[in-house]
Structures are given as C-alpha cells and as structure tokens.
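Heads up, one of the protein chains got dropped from this complex, but the rest are sitting where they should.
Now for chain A:
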Amino acid sequence: MQCYLMIIVETEGSEEEVMETTGELNPNHYPAQRAANAARHYVNTRYGSPYKVFMLHKVHSGNAEDVANGRKYQLEISFQEMLSNNTYKGSAEVLYPREGPGSPEVKVSCAELEAYHKTQEEEALYQKLKTSVSMLSAQELPDSHGRIEPDMEPLWSLGIVASSFIMLKESTEDTLYNMAQVGSVTQVFTETVELKFDYLVLLHDMVSQEIIRWKLQFGWSPLGGVKVQQMEKIPHRHT
C-alpha cells in the first residue's frame, strides 16, 4: 500500500507568489502568453502571406478582467516577422466568450502592421503558380529532420497563415497552438483570380500536448490575402 505525503506551503500573500489571472498580469506567465498567442494568430490571418509570418516576440504588459460577455485581456505586445526579423509593437485586446464554443474576438492596433502592401516576391510566386502547367503538391513541411526545401518555404509559411484561422478559432484560455507541420499541400485548379489550395495541417496544443489534424481549403492572392473556404478537423487516430 502506498501512502503519499502532500505538503502544502502557505504563501505569505506577497503578490509574486500568487498566480494572477485577473487584474495586472505578469507578462511572462501563461495567461498573458496564451492570450498574446491568440493575438498572434489574428495578426497572421490579417497580415500574413507566403512571405510574411508573425511570431510572438515579447509580451510587455497585460491585464485581464471579467466582463459581461466573457474574459477580456488587454496586452502590450511585440510581434516578430519570421523572414525579416523586424519587430512590430502594438496593443491587443482578446475577448474570450463566456459561454459555449466560440472563437475569441481580437483587436490589434499597430500602425506599422497596417501599412500592408503586397511584395514583389508574393507577386512572383502568384504568377509562377497561376501560370504553371502542373499543380503543385508537397508533403511534410518541415520533414522529420526540420528540413524544408527553400522553394517550399513559401508554401510552409502559407500553411501557417491558413492554420492561423483555425488556431484563432480554437483558442481558449486553456490552449496554446502552433502549427507543427504541413502534412500535405496540393494546389487545386481554379479559374478564379485567387490560387486555391488543399492543405492537411498538424497543429500542436502545448497545454494538452496533443497533435490535431485539420484539412483546409483556401484561396490566396497577393492583394486578397488568405480566404478560408472549408476547414475540417480529422478525428484522432489511435495507435
């Protein structure tokens, strides 16, 4: 028979020992970090492209409060663009709904981000894929060793941007999503202006440590950005 001794140490009530989830937040602690990650997904849905992917750089300050329809986080936050390493500082508001499923409502204000314009590389990629005879397809970005062929990197970045729509939708105070891998990408023939893609993406939730698969179909053009048409979660395969 096993006996356990659990020792609970009474803290002395000093602020830094208590895990704060409401009011002034410690920017390095998980509540602010998770909300910031949701804001990052939002930024990618709005400003992301095959050549522009935003990561979380730093949370400077955060505040959380209970409001009528949910939990509202206000953050001072810096994002970092992956390719250029430029950082963008701004403020974000993340409102998690109180009841039922529902994605958080996010607002981000950052003047430098709003100065968005399509780049030469985006236009070049668009033209190349629009005019190519065969439909592009690829698997495993990155592969098991973290490798991505250089000309596949834009498709990987595009996968992160498109995944951000899912990750934003699925974000709660108890999740922290990153895209772990593009399982597969297939370009779909279309006569519309935008390019069209079928993606299988693998998302990692840090809190549950689960890998969750999603199928996505979306359109992309340099001026229109990413527009998701279909998304479908794939049930967990048990092994």
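The rule we apply is simple: a contact is a pair of C-beta atoms (placed from the backbone, for glycine too) under 8 Å apart; a residue touches a chain by one contact, two chains touch by 3 or more; residues count from 1.
The rule we apply is simple: contacts and distances are computed from a predicted model.
Per UniProt, the protein behind the absent chain is "Peptidase M14 domain-containing protein"; the candidates were "Sorting nexin-6 isoform X1", "Aspartate aminotransferase", "Peptidase M14 domain-containing protein" or "Poly(A)-specific ribonuclease PARN-like". Among the residues A:His29, A:Lys89 or A:Lys118, only A:His29 touches the chain that is left out of the figure.
When the full complex is taken into account, the listed residue touching the unshown chain is A:Gln209, out of A:Ser84, A:Thr192, A:Gln209 or A:Gln230.
Among A:Gln74, A:Gln181 or A:Ser221, only A:Gln181 touches the chain that is left out of the view. Hidden from this view is one chain, which touches chain A at 2, 4, 6-9, 11, 17, 19, 26, 28-30, 33, 37, 55-56, 58, 82, 139-140, 142-148, 178, 180-181, 202, 204, 206-211, 236, 238-239.
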